[in-house]
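Note that this complex is displayed minus one protein chain, with the remaining chains in position.
A, B and C label the chains in the order they appear, each numbered from 1.
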Amino acid sequence: MNPQDLLQLFDDRALAAVAPLLALAIGIIVLLLSGVIRAFESLRAPIVVATLAFTGWLVASNFATVPGSVIDGTYIADRASSAWGLLFVVATLLAWLFSHRYYAESERPFQVEHDVLMLTTPLGMMLMAGAANLIVFFIGLEVLSIPLYALASFRRSRARSVEAGLKYFLLGAFAAAFFLYGSSLIYAATGSLQLAEIKAIGLHGPLALGGVALVMASLFFKISVFPFHLWVPDVYQGSPTPVTALMATGTKAAAFAFLINTMFMLPKSAALAVAVVALVTMALGNLGALAQTDVKRMLAYSGIAHAGTVLLVVAGTLAGDPESSGALHAALFYMGAYVFTAAGAFGLLALLERDGERFTTLEALKGLAQRRPFVAAALTIFMLSLGGMPLTGGFLGKWMVFSSLVRAGLIWPAVVGALLSVIAFGYYLRVVIALYMQPVSERDAALPSGQTSAGSAAPAAIAAAVCAVLVLVMGTLPGLFLDRLP
Amino acid sequence: MDQLTLITFLPLVGALLVLLTPASQEKALRAIALVTTLVVAVLGVQLYLAFDGSSAALQFLVDKAWFVLPGSAIPVRYKLGVDGLSILMVALTAVMMPTVILSTWGHVHKRVKEFMLWMLVMQTGMLGVFVAHDLVLFYFFWEVSLIPLYFIVGIWGGERRLYATIKFFLYTLAGSLVMLVAVIAIIYQFRTADIPTLCEQASSLALSKQVWLFAAFALAFSIKVPLLPFHTWLADAHTEAPTSGSVVLAGVLLKMGTYGLLRFGIDMFPGAALEHAPLFMALGAIGIVYGAFLAMAQTDVKRLIACSSVSHLGYVVLGMFALTYAGLSGSILQMVNHGISTGLLFLLIGMIYERRHTRALDQFGGIAATMPIFAFFLVFTVLSSAALPGLNGFVGEYLILLGAFQAKPLWAIIAVLGVIFGAVYLLMATRRVLFGPVTHEENKHLEDLNAREVVLMLPLVILAVWIGFQPKPFLDRTQGSLERLVQKIEVARGAQNASLEVPTTEESVR
Amino acid sequence: MAEILFYVLSALALLTGFGVVLAKSPMMSILSLLGSFFCLAVIYLLAGFQFLAAAQILVYAGAILVLFLFVIMLLNLGDMGVVAERSNSFLDSTAARLGAALAVGLGVIGLVAASKAAFQPAQAEPGKALDGLEAIALQLFGRYSLAFEAASILLLATMVAVIALAKRQRKSGQNPTQNGGRA
Partner (left out) sequence: MNVPSEHLLYLAAGLFAIGVLGFLIRRNVIVVLMCIELMLNAANLTFLAASRQHSTAQAANLDGPVFAIFVILVAACEAAVGLALIIALFRLKQSVEADSLSEMKG
C-alpha cells in the first residue's frame, strides 16, 4: 500500500461506520474536560446522556443504511453489529442510571472518572462486535476490560470491591494472554488476522485447532462458561452493583457477538462437545445459584446458567441448523431480553442497597411486597423473565435457543436444557416467595422503610420501571423486535 | 369486539380494575371480582347456547396476526375458537368462577386485593388455554396460568404452603418444558403453529416420530391431570391451598391436563395415541383403584378429597383412551362432573373448616344434627360424586365404562371395582362426619350454612341434577367434534392394521 | 554464528523464564524477567525485526519493568515478598496441581503442534529488516488505523483508571466509613 492510498480507506462509508465510536470518544474527552473545571460539574449527567443518546442514534442509522465492511475489511458495520451496538448503548445507559446516587459520599470525588470509564466500555464492546480482524477485536476487548477492572474495584474503601477488581483483572489478563497466544497460532497457521481470510483459508491441522481452542477458551472466560466460570460469583458480588449489571449484560453480549462471528472457526464435529459444555455450564450455574442466600451472588450464578443457554445456539449452528442466521437471531434476542432483565434486577438491588449488603440477601427481601409493592412487582417480573416464563422477553429468548437446537436435530440437549431450567425456577421462585409469601424478618421490621430517599433515586427507579415494561413488551408483542432482527 | 376475546380477557380487565382500587376497599374489591365473573358467566352461558354441537368446525373463530418467528417466517397468530372438545370446559370455567369468588367471603380476609387480582388473572389463563388455537398462544396461556395458583397457594395457603406451592409449580413446569421442546419441534416440522392445521398434518408423520412427540405432550398433560405416578403434587397442593384455590384447581385447572390429552394427545397424534392407549387405560384404571385406596387411608378430609380427585380423573383418562365414541363423550362429561362434584366437596369442607378450624375426620361426628342444611348438601354432593343414578356422576361414569368395555374389558372391570371402592370411602367419610353421636363439644354449637353459602352452591347443584336427568343437551354439544375425532382414530387404526399386515411399510416410510 | 547465538539465547530465555516463576523474591523475579526480555529482543533482531527489538527493549524492559520495580520498591516488597514458599497455590492445592498439569499439557500441545506444522524455510531475505519503519507505519495508519485510534482511547482510559484506583483520596469532611449506598 502506498501512502497516497491511505486516504481512500476513509470514505463516507467508513466514517459512517465509525461515527458511533467517534461520538463516544468525543463524549469521553468532553466529560474529562468537564471534570477539570468545577463550574461544569453539573454538566456531567447531561454529557453522559447526550453522548449515549447520540451514539445510539448513529448506531440506529447505521442499522438502517448498513455501511458494511470498511477500513480494509477490519471493521464491519452491518445490521447485526449495529443491533449489538444498540444493545451495548442501552446496557451502558442502564448501568449508568443505576449508578446514580449509588456510591457513598466518600466515593463521589471520583465520579467523573467513574463516568468516563463507564462511557469507555461501549466503545470497546462495539469494537468487539464489529471486529473483522483479530487485532481490532483485541483492542476492543482491552478498551472494554481495563475500565471494568477499575470500575469493579471502584469502592476503594471496601476490601471486597478491590478484591473483586483484582481477581477480575488477574483472570482477565490471563484470558487475554490465552487469546493472544491462540490468535498467534492461528496466524502462524493461516498467515492472516482477517476473519474473512481465515475463513477462506480454513483452519486445519493441530496448530490452527490449538489456536482456536485457546481463543475460544478466552471467549468462554468472558462469557463465563464452564470451566472458566469460577471467577463470576466473587467478582459479581464484590463489584459495585451497577458495574455488575454492566458486566453481566454488556460484556457478555459483546463476547457473544464476537463468538457468533467466529463460530466458523470451530470444526463441525465440535457441536456435541459445545452442547455438553453448555449444558454443564447451565447445570453448574443453576445448582450453584440454588445454594445462595445472597441475591446478588445468586444472580451471578444465574448469569452463568444463562451464558450456558446462549452457548447452545453455537452447538445448534455447528450441528447444521438450516437457518443461516438462527444463532445470531437467538443470541441477539436472548441477550436483548437479558440486558433488560438482568440490568433491571441488578438495578433494583442497587436501589435497595443502602446499608452495606443488607438488601441483597434473601432474608432482607422478606415481605418487601408489603413495604414497596412496585419494587417487588418489578423484581418478580425480572425473576420470571430470567426463568423464561411466557409473557416475558425471557421466554422467546429461550424459545429461539431451543428452536435452533431442535432444527439442527439436537433434541436431547434441548430436553436436558429445558429440564435444567426447571431447576432455575427453584431459586427464582425463592426470591418471589421471600417478596410475597414470607413475613418481614424481625431484624428488619424495626428499620425505617427507606421510602424517604426514593426521590433522589428517581432516575434509577424509572430505569428499572422501563426495564420491567420492556421485558413484558418483548414477551407480549415480540413482533416489534423480531421483525427488526438483522 | 368478538365474543371470545371479550370472554377471555374480561377477567383481565377486572384484574386491572382491582389493581387500581386501593387495598383498603375490600368490599369494592370483592364486588368488582364478583361482577366481573358474573358477566363472564353470562357470556359463557350465552356462548354455550349459541354453540352448534352438530358441527365439527371451530366456532366463534378469531384469527389475527400476532408475530412472525424470524428466519423461517412462521406466523404465530392470535387465533381463538371453540369446538366440541372445549365448549363444555369454557362454559364450566365461566360458570364456576362466581361461585369461587363468592366463597372467598368466608375464608380470605388478608390481602384481599391481591387475591382477587390473581383469581381474575387465573380465569383469563384458564379460558385462554381452552380457546387458544395457535400452539404458541396455547403454550403462553398454559404456562401463565401456573403463576396465579402459585401465588394463591403460597400466600393464602395452610401450614406447609411454601413446600406445596413450589412442588406444584416445579412438577408442572418440568412437564411443560419438555412439552416446549416438542412444541418447537412440531412447529418447525410443519412450519405452522396453527393447531387445526397441525392436527390435520401431524397424523401423517412417521409413527416413530409421532410417538416421541406424543410422549412429550402426554408427559406434560399427565403431570397436570395428574395421572399416576405423577399425582403426589396434587395431594399437597389441594391440602394446602385455600378453599377457593382447591375449588379452582379441582374444578378447572386439572381439566387443562385432560383437555390437553384430548386435543394434543389424541387429536394431534391419533396413531401414537392408539399405540399407547393400553398404557393410558391401565394407568387410568389403576389410578381409579389406587386413588380410592389412598382416600380410604386419609384422616384429613381435604386430603381425602384430593385423593378421590386422582381416582375420578382416572375415569376421565380411561374413557378417553378407550378411543370410542362413548368413552370420549363420557370422559368429556366426566370432566365437567368432576369439576362440579369435587368443587362442591371442597366448598363444603371449606365451610366446615371455617367453623371448626380443623379438617381431621375424627374431630367431627353427628354434625347432621347441628347443621342440617350442610348435611343435605354434603350428602347430595357425595352421592353425585359416587355416581348415584339420576345425578351427574352416573352418566359420565356409565359412558366411560361402556366405552372402556368395548375397548379393553379388563380395565373396565377393574374400574368397576373402583366405583365400588369410591362409594365405600365416600359414604364412610360422610357417616363419620355427619352421623353418630356428637363426640366433640365444639360440634354442638355450629352455625348452619348462611344464605350466601347456599346461594353460591346452588348453580352447581342445579347443574348436577340437570346433567343427571338430561345429559343429552350437554352431550350433543360435543357430538360433531367427537364424530370427527372418532373417524380420525378409525383411519389411524386402519393404517396401523395395514402396517401390521405388511411389516415393510414402516421401513419404507422412514 | 547467528544460529548458535539463537539457541544459546533461547536456552537463556527459558532459564530466566523459569527464574521468574521460581525465584523466592519478587526482586529476583523481575531481574529474571528482564533477562528473558533482553534475550527475546536479541532474538527478534536476529529474526529480522529491528523495530520490534527496539520496542521490546525501550517499552518492555525500559518502561513496564521499571514500573514493576517501582511498585515493588514503593510497597517495600523486597523483603516482604520473601515468604516461605509453601505448597503455594493460586486457587487451592488441588487446583494448582491441575493447573500445573494444564500448563505442561498446553506446552506439549504447542510443541507437538508446532513440530507437525509443515513449514517451508523462511523465504524472506536474511539480514534484511522485515519491519521497516515505513512499512509498519503504513500498516498502523492504514489497515489498522481504527485499532490505532482505539488504542489512544485505551491509553486514556488506562490513565483515568489508574488515577481512580491509586490517587489518594481527599478527605471530604463527612465520615467516609459510614453509608455504603445512597447518601
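The working rule: a contact is a pair of C-beta atoms (placed from the backbone, for glycine too) under 8 Å apart; a residue touches a chain by one contact, two chains touch by 3 or more.
If you're wondering where the values come from, they're calculated on a predicted model, not measured in any experiment.
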Chains in view that touch the one left out, judged over the entire complex: A, C
Omitted-chain contact residue, chosen from A:L6, A:A50 or A:A188: A:A188
Which of A:V48, A:A95 or A:I146 contacts the chain that the document leaves out: A:I146
Hidden partner interface residues of chain A, rising order: 134-135, 138-139, 142, 146, 149-150, 153, 156-157, 159-160, 162-163, 165-167, 169-170, 173-174, 176-178, 180-181, 183-185, 187-188, 191-193, 230, 233-234, 237-238
In chain C, positions touching the absent partner: 2-3, 6-7, 10, 13-14, 17-18, 20-21, 23, 26, 29-30, 33, 36-37, 40, 43-44, 46-49, 51-52, 55-56, 59-60, 63-64, 67-68, 71-72, 74-75, 77, 80-81, 83, 88-91, 95-96, 99-100, 102-104, 106-108, 110-111, 113-115, 117, 119-126, 130-132, 135-136, 139-140, 144, 147, 151, 154-155, 158, 161-162, 165-166
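Heads up, the rule we're going with is that only the chains that are shown with their structure count from here on.
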Category of the chain touch graph - line, ring, star, complete, other: line
Most widely separated chain from chain A, with each centre as the mean of CA atoms: B
Inter-centroid spacing, chain C versus chain A (mean Cα positions, whole Å): 29
Whole-Å separation of chain centres (CA-atom averages), chain B against chain C: 68
Touching residues (chain side chain A, partner chain C) in the complex: 1-3, 5-6, 9-10, 18, 21, 25, 28-29, 32, 71-72, 74-75, 101-102, 104-106, 108-110, 113-114, 116-117, 120, 123, 127, 133, 135-136, 139-140, 142-143, 146-147, 149-150, 153-158, 165, 185, 188-189, 205-207, 210, 230, 350, 353-357, 453, 456-457
Contact set on chain B toward chain A in their complex: 66-72, 139-140, 143-144, 147, 150-151, 154-155, 161-162, 165-166, 169-170, 173-174, 177-178, 180-181, 184-185, 187-188, 212
Of chain A, residues touching chain B in the complex: 323, 325-326, 329, 384, 389-391, 395, 398-400, 402-403, 406-407, 411, 414-415, 418-419, 421-422, 425-426, 429, 432-433, 436-438, 477-479, 482-483, 485
